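A single protein chain has been removed from this complex, and every other one stays in its place.
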Amino acid sequence: MFKTICALLGDPVNPMISMCALPVAGGVLACLSRGRSRGALRMAVALLFGAANLVFALSLYLGGGASGALALGVQGLELRLAVSGIAALMLPFAGLLFLIVAVYAASWFHKREGGGAYMLLLFISLGMLNGALMADNLGVLLFFWEGLLCTLFGLLLIGRRENSKAAVKALALSGTADLILMLGILATARLAGSASMSEIAARPLSADGPGALGCACMLLGAMGKAGAMPFHSWIPEAASDAPAPFLAAFPGSLEKIAGIYLATRIVTDLYEFAPGSPMSLFVMVAGAVTLFFGVAMALIQKDMRRLLSYHAISQVGYMLLGIGTGLPVGIAGGVFHMMNNALYKTGLFVAAGAIEDQTGTTDLHKLGGLRRAMPVTAACFFVCALSIAGVPGTNGFFSKELIFDAALESGTIFYVAALAGAFMTAASFLKLGGAAFFSEARLPQGRRNIREARLGILIPAVLLAALCVLFGAYNALPLQTLIGPALGDAHIHAGWPENGTLVLLSSAVLLLALADHVYGRKKGGGALAAADHIHYAPGIKQAYALAERGLLDPYNWLMAAANGFSAACAWIEGGVTWFYDKAVPGLVTGTGQTLRRFWNGSVSRYLIIAVAGVACICLIFLLAALGEVAP
Amino acid sequence: MSSILNGIPYVFVAAPLFAFILNNAVPRERMRSHAVALSGGVAALQLAAAILGFALLAASGRGEVRFGLFWSVDAAGAAYLRVNLVSLFLLLCVGFVALASALTAAKTIDDHRCSFANLFMALLLGMNGMLLATDLFTLYVFLEITGTASFVLIAMYKSSKGLEGAFKYLTMSALATIMMLTGLALLFMHTGSLAFADLGAAALSGASGEMDILCYGALALLISGFAIKAGAAPFHSWLPDAHQSADTAVSILLSGIVIKIAGAYGFIVLVELFGDLYAVRLSVAALGVATIAFGALLALVQTHFKRIAAYSSVSQVGYILFGIAAGSPLGLVGALLHVFSHAAFKSTLFSGAAALHEQLGTLDIEQMGGLQKNMPVTGFASVTSFLSAAGVPPFAGFWSKLLILISLWQAGWIGLSAAALGLSILTGAYFLRLQKKVFFGPRNPRWDDVKEIGGTIRASQIVLSAVNLGAGLCFPLVLLYLQSIGLI
Amino acid sequence: MIVAVYICLGFMLAFGVIAIMSDGLITAAITLAVTSAASGVLMYLLGAKWAAAFEISVCSGLVTVIFISAVSLSSGDKTKLPAEYQDSRRTKRLPAVLIVAGAALMCAAALTGFSLPAGDAAQTGLTFGETLWETRQADVWGQMIALITGTAAIVVFFKESENR
Partner (left out) sequence: MSMPTVVLIAGLVMILAGCVGLIRTHHMLKIIIGLEVAMKAVTVFIILGGFLNGRMALAQAFVVTVIVVEVVTAVVLSGIAISLYRKHGSMDIRNLRSLKG
């Protein structure tokens, strides 16, 4: 198929360039759609261009990757694109998810304002993501990376120009991460003597010594895009009021794909990433911290969007933990978990969007009993929730087991953290499911008449849930057919996990979560309050209070530091301004005024000054006569 | 050609003298309306003669032209007058400023026109005589004539302020006279002659090579005397008082040329004769630094238009002193060119003052503002003079200051050249303040009906602005000439 | 001769100081004339006969006349300086200052061994008349121009009325 496309378009670089350009064209078309049928037009554009992109990506994947350079006519500057291995796998996966998300978005904006700009930016993001996945040159990668940041900022700004706090926060945090990435890229390129990833991959750099800086910076950049701590705090902020499709697309899938893709490339291709090395430890700690604290924050949320957004953070922790082990099984688990997460987290966001679409709220205090009103949505939700909780047999279970396996091998503490995360994940989803779908409805009068969601929203949800089931029931497909060859690792174990003890422990944790949920329900009086006994436990309560007030948010620390710095700068600048505006002119005019008062018009004084001047000149001559003054 | 060249120097003495006689021979009632025109004619004649003479002398390759007034200069020991390139250039400046002054005087001077013409001619004679002299004592005599004519010109209207300014100038000049004559007497005691040819550092040190303490004293006193005449700080006290109180046409003369001929030319002569003595150049440079700084600082806080212009003259004289103190031919050229560019822009500024005074009746800049609309020509002329004074390329002032800075650098006074450069910021500051207060900003409603000045003052403003800019634009030619004679 | 020179010098100095310190303008004019005359005699003693004649006639004569006419033009018969000027009080330390300055100069000269030659150089060259008329023509022209300037000044100050 790729050959056909190549034959149609000529050089292999052309289809790759079109993968960047096509989405942009689609976005422009969607944006230009006007009139009464604009919803249908957008849907058509989303389907057409999403499918075209998917076809291109699939053809690339099935063709075994490609490489090509677009010479820009300037010596030494070429736009080199190369697709192989993990990138080739990620392209169709991203294309698939994008198609689903685009359909969902077109449907979501059917009756809402602002869809045009949103679709435009969404499509451009796809182009940027494709570019980032295909880029061979680190500089080109950085270009697309920044492009992704720009579209993210734009999407967050749409419709909220007055309240742009989340957008600024995202820009600041992701921008910081991108700056660090730039630093890392510079260091890496300098160390390797080349900016081409395929060239570096031939002779990977050592992650010790001078390479540690480049490696750590690049990993931080990748983590920032994926939304790991400490670059996470814009996500809950954006979750409060961003459109639901945004949440599904960005924190849900596209950003994770980009971030984890890069992290995997760094770990497998660019650097010799030895298990147990300080760099490995660094990534694992970051992953463990992210998963633990992310889910701990998710546990206490009373709003569906915020709850899901904290999970989006927490899940990144698992992926990083897996990749950070540096073990083949861990990396495979991380990538697999990323793919699973993209499916079920997007599914969860779509379901949440459907609920919001029908009820007009995501506040769990007001929701309840939707099981009957929205059965399809509820079914999809439960499939995804079981997956994310890692119930044995689901796709999330299999990827988590791989990560647990690797984590246990790397250090017990990481395994314990991962288990604790699994416990809280399960507990929070029990709470969410119970509150939204099982308890009696608490919606205000007049909004009780809830119906099933629209077809345009249901189809993506069902598709995603089906993919989850497929990946869980037949995990050899993703693991052995897709990920294994992509990572160049033929020995990934598919099927039921080998280590029965770990499965037992995981199951025990899930049962514990269920027991805790039942206890909490009884104690708190309802599913919503099921986690309150943890929330308000002595000692933990204070920590949560601090976190809720944003005192533990690195962004706020950064901002406080930045504010302090800018205040200092302003003070210095004020001082300099004062010096030039007040002090110097004041001194000059003050001297002038003093002199002016001194020359008071008296003839005698004039004469005395003149005589004093004569004395001064005589002094010069006296010194000259004595030989004191010489050239 | 040679005979024309030999004849030209006589113009500088004969023309004013003849005009003086004519002015007094014809009955006053009849002369009154023509007196200023007569003065202007003499000035124009002098300008033309100086330009012609300069060109001829430069082409002839002779160093100087000697002549006597109705006496033979060939006899041994006979006194003689002479013109050389330096004095011809300064005679040109004198003629130029005198013409500008006459153009302004045609408008500003109503009464005393005949007296003005008389004193104007006396002043011209005094300055020309100084430039033609070949003897320090002759120089002194003509300096006194210049001074006396200036006092009377300032006091001419016998207004309270004019008399006060003249009195202060006269008192300070009396001190200068005492200083200079004492210095001359001490020099004469040592050398037995005051002719330039017999003087010099070598003549003072004599056979032993050791210089008499009296000679040092004499030089110090001479420098002090010329410093008073030049208005160098801290001897400048009289200058703003005198220049402010005089009629504007007289102020143009005083600020534009008198302080430079009476003061700066004295320094030129002294440095030419005694420049080998480091103390001479050092004290001139020290005077220069003090003059620039004091002048600029005081100009910054004035509220009277002409007083600002007067302090600006003080400040600019400092630059001229710098050029002279460098002691090199390049420094001298820089100083002379600055004399010219300062003469041009200061005449422009004072013409503006005359226009403002005629149209507004006041020169208090606090009461002005926004006059650019009413008086566009005056405003524009003032801007050209400001740019030239601040040393903005390509105006004339830029080039002359540049040459002075280069010569200071070459003389090894790097700190001084940096100071000169730094202090020129103050020049920009006070001129900007003047522009802002007078021509820009909100307009005082009192001046809503003010019209632009017409007649000779407007003509002189236009010509002078053209000179400010044109001289600067032609400057590369001057540089080429300097290069051809090996100065740069 | 030296004694006569010293006497003249003493007269000159003493009457000069009195002229400066006096409160009366006429007194000042007369003492100035005496100073002038003393300096004229001093010049004569040094051999400058023409200059001495000029000094005595013009300075002690003409200047005194000018001065006294100025005084009479300005204050009529009131020849005393008004009390507020108090020149004698303001310059009362002048003699002491002068004595100190003179002594200091004497000491400096003595200490540094400074001394002018005893004088009596053989007079050479032209006579006064020849010098003035044959080598100082420029100065003579200068005198002339100075005199016409003075005339113009007199016209301005004493003939023309105030019009403005």
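A, B and C label the chains in the order they appear, each numbered from 1.
Everything that follows uses one rule, which is that a contact is a pair of C-beta atoms (placed from the backbone, for glycine too) under 8 Å apart; a residue touches a chain by one contact, two chains touch by 3 or more.
Every value quoted in this text rests on a predicted model; they were computed, and no experiment measured them.
Taking every chain of the complex into account, the omitted one touches A, B, C. Only one of A:A274, A:A561 or A:I608 touches the absent chain when the whole complex is considered: A:I608.
Along chain C, the points of touch with the absent chain fall at residues 2, 5-6, 9, 12-13, 16-17, 19-20, 25, 28-29, 32, 35-36, 39, 42-43, 46-48, 50-51, 54-55, 58-59, 62-63, 66-67, 70-71, 73-75, 81-82, 84-87, 90-91, 94, 97-98, 101-102, 105-106, 109-110, 114-128, 130-132, 135-136, 139-140, 142-143, 146-147, 149-150, 153-154, 156-158. In the full complex, chain A touches the omitted chain through residues 596-597, 599-604, 607-608, 611. Across the interface with the omitted chain, chain B contributes residues 137, 141, 144, 148, 151-152, 155, 158, 160-161, 163-168, 170-171, 174-175, 177-178, 181-182, 184-186, 188-193, 240-241, 244-245, 298, 301-302, 307.
To be clear about the criterion, only the chains that are shown with their structure count from here on.
A straight line joining the Cα centres of chain A and chain C is 101 Å long. Averaged C-alpha coordinates put the centre of chain B at 32 Å from the centre of chain C. The set of chain B residues that touch two or more partner chains comprises 213.
Counting partners per residue, chain A has no residue that reaches two or more other chains.
Listed in rising order, the residues of chain B touching chain C in the complex are 13, 17, 20, 68-69, 71, 75, 77-81, 110-112, 115, 118-119, 122, 125-126, 129, 133-135, 137-138, 141-142, 144-145, 148-149, 151-152, 155-159, 189, 213. Touching chain B in their complex are the following residues of chain A: 588-589, 591-593, 595-596, 599, 601, 603, 605-607, 609-614, 616-618, 620-625, 629-631.
Those residues of chain C whose C-beta lies close enough to touch chain B in the complex are 112, 114, 116, 126, 134-139, 141-143, 145-146, 148-150, 152-153, 155-157, 160, 162-164.
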